[in-house]
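Here the complex is missing one protein chain, while the rest keep their positions.
What follows is subunit A.
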Amino acid sequence: MAAPPRHSAMLSVSNAVGTPQSGSSDKSQTAQPPSTPQPTQGLRVPSNRKTIYDRHLNRSRNAELSRASFAYLFAEMVTYAQRRVTGIQDLEKRLNEQGYPLGLRLLDLLFYRTTTTSSSALSSSSTSSSPPNRPLRILTLLHLIHGPLWRLLFGRSADALEHSVSPDTPNEYMITDNDPLVNTYISVPREMNQLNCAAFVAGIIEGVCDGCGFEAKVSAHNQPTEMWPSRTVFLLGFGESVMEREKVLERAGIK
């Protein structure tokens, strides 16, 4: 094959870039009825032709993540959040914001996995019918967080679930974790002893609550005991609208 002139060589390079894409777009276009023309031009399929839609969501269901890599990643996340913050509150807010979208996603994943597998992971909650129900009441939601969500994230249930005893704050609930995984490898300096990096987990909880339609503010607090020095309490404060709806649903007898 003779060497092509320079301009045509450049042309062939640009063609070569275009060909695999157009080939794949042709393929996906034949799969669709012609009535819905799709902008498949920009679609790039991985070399093994497996998009995220070809992967099974339950494949990694029992897979465990390396604790070392998680600790490393989480430490980086904290460092990242710590840049240009004004104080501990701000830092916790940023960690919370990082966790929030995760909560929204986990909620869908959790329900998907319980609908597709017969061994119900939601079975510890009061309703254990095979297609799990969306939580309608606060208590169902809290059981969902305390049990299935915690097991999905940390491989065990949370340690305690309490309702605020104070009559002024009936909208406050507490979930306790005696030894949160996220704090295991975090050493907080003495001058920042207010900081609790489990604010990230609080963000996840907030995402789950919001996703279910329960507007809530969630924060993480240190409550060390003799036995559990890194014991953390997640304080969930539900909004006015949630409490009003809760009353209506209670009257209607909905669980």
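Please note the rule applied: contacts are C-beta pairs under 8 Å (C-beta built on N, C-alpha and C of every residue); 3 or more make two chains touch, one makes a residue touch a chain; residues count from 1.
As a convention for this text, contacts and distances are computed from a predicted model.
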item	value
Name per UniProt, for the chain absent here [options: "U6 snRNA-associated Sm-like protein LSm8", "Mediator of RNA polymerase II transcription subunit 27", "Transport protein particle 20 kDa subunit" or "Large ribosomal subunit protein mL43"]	"Transport protein particle 20 kDa subunit"
Omitted-chain contact residue, chosen from A:109, A:160 or A:192	A:109
Absent-chain contact - pick from A:87, A:101, A:170 or A:224	A:101
Footprint left on subunit A by the chain that the document does not show	28, 31-33, 35-36, 38-40, 43, 51-53, 55, 57, 101, 104-105, 107-112, 115-116, 127, 131, 133-136, 211-213, 245, 249, 252, 254
